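As you look at this complex, bear in mind that one protein chain is not there, while each of the others sits in place.
Labels for the chains are A and B, by order of writing; each one numbers its residues from 1.
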Amino acid sequence: MQTRKLMAGVLVAGLLAAACGSGDEDAGGGGGGDGDAVTLVVESWRADDKAVWEDTIVPAFEESHEGIELEFQPTAPTEYNAALENRLDGGEAGDIIACRPFDISLELFEAGHLEAVDDLEGMDAFDDVARSGWVTDDGATTYCVPMASVIHGFYYNKDVFDELGLEPPTTTEDLHTVLDAIAADGAATPIAQGTVDQWDIAEVDYTGIGPNYWKGEEGRQALIDGSAQFTDPEYVAPFEELATWGQYMPDGYEALSYDDAKVLFTNGDGAIFPGGSWEITGFERDAGFELGVFAPPLPTDGDPCYISDHVDIGMGMNADTEHADEARTFLEWVASEEFAQLYSNELPGFFSLREGAVEVDNALADDFVSWRDDCESTIRLPAQKLNRGDPAMWDELYAVSSEVVNGTLTPADAAQRLQEGLDSWYTPSE
Amino acid sequence: MVHTDVHVVRRRARRVGARAAVHAVLIGYSLLAVGPALLVVANSFKERQAIFDSPFSLPTPSTWDTSGYETVFDEASFPTYFRNSLMVTLLSVLGVIVVSAMAAHALSEFDFRGRGLLRIYLLAGIMVPIRLATVGLVELFGSLEMINTLWALILVYIAMGIPLGIFILSQFFAQVPTELKQAARVDGAGEWRVFAVTLPLVRPGLGAVAVFTMLPVFNDLWFPLVLAPGESTRTMTLGAQQFLGQFETNWNAMLAALSLAIVPVLVLYVLFSRQFLRGLTEGAIK
Partner (left out) sequence: MRLAPAFAASSPRRRRLRSPGARALLFCAPALVIYSTFMVWPLLQSLRFALLDDAGDWVGLDNFDKLFGDPLWSERFWRALRQNMQFFLFHCLVQNPVGLTLAALLTVQRLRGANVYRTLIFVPTTLSVVIVGFAWRLILSPLWGIVHTPLLGRTSTALPTLSLISVWQWIGIPMIFFYATLISIPKELIDASRVDGASAWRTFWRVSFPLVLPMFGVITIVTYIANMNAFDLVFTVQGVQAGPAYSTDLLGTLFYRSAYGSVQGGGDRAMGATVASATFAVILVGLLLFFLVWRRRVRTYQL
């Protein structure tokens, strides 16, 4: 009995000591450096890139910058925004913050969480388009260093296509011919996608094929300045197209997630994967067949084409960081050509926003980028200004897009709902 | 004679049949209960392709693969998460037991004005889900600069466990024979000594409280997510959930992480369950 009590006492004492110890470690955000080295904690949603950061990017930086160490600490993409805001409010966020484009980061800047970065060395290599995702409405202040943009398209299994003698489609009619042929053959599912995660249908599908209908920037600005409504035909038409895709998706697609779809595609069981250029690395690693990509199909042959070329990721500085100088040094490195080269090549599919060509040695990335020559670029439809109220456009788009594909909402009703939601709080501006 | 024998045989057969049916149902449900967890564990030892080709088969020598576990131990700070979960759980359970036992002892031992009111105040917490207080808690810990500390979690969990702890232990303390306590007092024992003497007698209750506290604390996702999401304070449950997001495509690592998360609670439960069951059957129901 005595020994047991003694052991229990020791156990408790040990636990208490350990608990107190860990408490100290957590003070502040990322200042865990010992001795000379300062450690900067980098927040990001690109958890998939963790290996690349740890193996290549971080060593490259640390080698040329003695005394500063980096720790890449990603959060799951679906939770990043909420978790980051929580951490920033609680004063526990990292020193360097990966910035989502447009409204989301603008909110953070206006809340005082991000520092302006206009005065950093190397910022003049970024033009207005590059900065557009991380600049105040008046264009005066930039608060994140633009890092990369991503392009939306369609990956396809070349082996399946070759076997059936199919060519990548250019128009929606072609697309349906191809889809029907694959469906008839039965060996693979035509479209590898599910609707349960919602964001892929909204961001990749709707805002991916949509620009061809609403003429890219023209259509996007029209919604913003109020000269167009969601209920206009050019915004409803993409929904009508999407409503026909359900039949080409795997059985039970209503419960399939984005990850399920990726596995289906890389396994060779799905022929076409609507996706963004960010998947290049993963697909090349996992797919056992030849990969190809084709641009979003045109409604009518001969139409001018538009691509969703979305400034996607930037790097900013936590206004409350204890290592402002080191953070600035890091951001200046991010703005440099050296980083642009490194990043674009290590993570093909993330296209550097720096002015001046960056050599990328990857066939698929080249394909994506080549579309910029023939097509006009535009950013994702709801990204700017339309999320600042309740209901936020993104949330609504997520919900209605998947319902349209599921067949539980008609395209007309979907558009109606989007416009009503917008009308409830939005006042058109320039 | 023959007639009676047939009846006896028939009745016995019916009894055996009934028993077999009972076993069948229980076995069936037990399989349903442990199946999903077994599925996760079994697949964590298979290579990626085999997981998708035949998710419901056991690993064979040709499909055996521990790469998931290697990834988990290499890349993720699972030892840290594990240590955090263990510390938070054990300290919370300890805290609840000590603090509730003291209060339960007092409420059943001393008669004083306001005892009823105090009891209602403390027990009301059983009906109030502490999550509703989240906004206030974030505010409180924020001002105390305790966000992202394990102590924030521990204090919240102790507070959460007190009402039920007092409720369960009160039943047990009420059953301790007063003669025992009087005898101790006559011998000159101080209040603490009296308390120490009664403690062993309520051991089943302590076991019950331990289990009821430990389960929701170890497996809690909400408070770690909201109060302590930082890397160094992450608990195992939160770590596993974050891990899922990070390694969306690394199924081996995901399954390995989840399998690892199963073990600690199961072990703790098996350790405490006997006391727990005694606690329930002997006292809590009254």
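Everything that follows uses one rule, which is that a residue touches a chain if its C-beta (ideal position, glycine included) is under 8 Å from a C-beta of that chain, and two chains touch if they have at least 3 such contacts.
Predicted model, so just to flag it, every value in this text is computed and none were measured.
K.L.:
Have a look at B:Leu58, B:Ala196 or B:Leu266 and name the one touching the chain we're not showing.
P.N.:
B:Leu266
K.L.:
For the chain left off this view, which of A:Leu70, A:Leu166 or A:Leu256 is in contact with it?
P.N.:
Of all options in A:Leu70, A:Leu166 or A:Leu256, contact with the hidden chain holds for A:Leu256.
K.L.:
Check the options A:Val58, A:Val196 or A:Val358 and report the residue that touches the missing chain.
P.N.:
Checking the options A:Val58, A:Val196 or A:Val358, the one contacting the hidden chain is A:Val196.
K.L.:
I'm checking contacts with the chain that's been left out. Which of B:Asn84, B:Gln171 or B:Thr237 qualifies?
P.N.:
The one listed residue touching the chain not shown is B:Thr237.
K.L.:
Which residues does chain B use to touch the chain missing from this display?
P.N.:
Contact residues on chain B toward the absent chain are 18-19, 22-23, 25-27, 29-30, 32-34, 36-37, 39-40, 52, 55-56, 95, 98-100, 102-103, 105-107, 109-115, 118, 122, 125, 127-137, 139-140, 155-156, 158-160, 162-163, 166, 178, 182, 185-186, 188, 191, 195, 215, 218-219, 221-222, 226, 236-237, 240-241, 244, 254, 258, 261-262, 265-266, 269-270, 273, 277, 280-281, 284-286.
K.L.:
If the missing chain were put back, which residues of chain A would it touch?
P.N.:
Counting only chain A, the missing chain is touched by 78-79, 81-82, 84-86, 100, 103-104, 107, 194-199, 250-256, 260, 264, 387, 390-392, 394-395, 398-399, 402-403, 406, 408-409, 421, 424.
By definition in this document, only the chains that are shown with their structure count from here on.
K.L.:
Express in whole angstrom the distance between the two chain centres, defined as the mean CA positions of chain A and chain B.
P.N.:
39
K.L.:
For chain B, which residues are in contact with chain A within the complex?
P.N.:
Its residues touching chain A are 52, 75, 83-84, 87, 90-91, 94, 138, 142, 145, 147-151, 154, 225-226, 229-233, 241-242, 244-249.
K.L.:
Residues of chain A touching chain B in their complex?
P.N.:
12, 15-16, 18-19, 22-23, 25-26, 47-48, 50, 73-79, 83, 86-87, 89-92, 258-259, 262-263, 267, 282, 286
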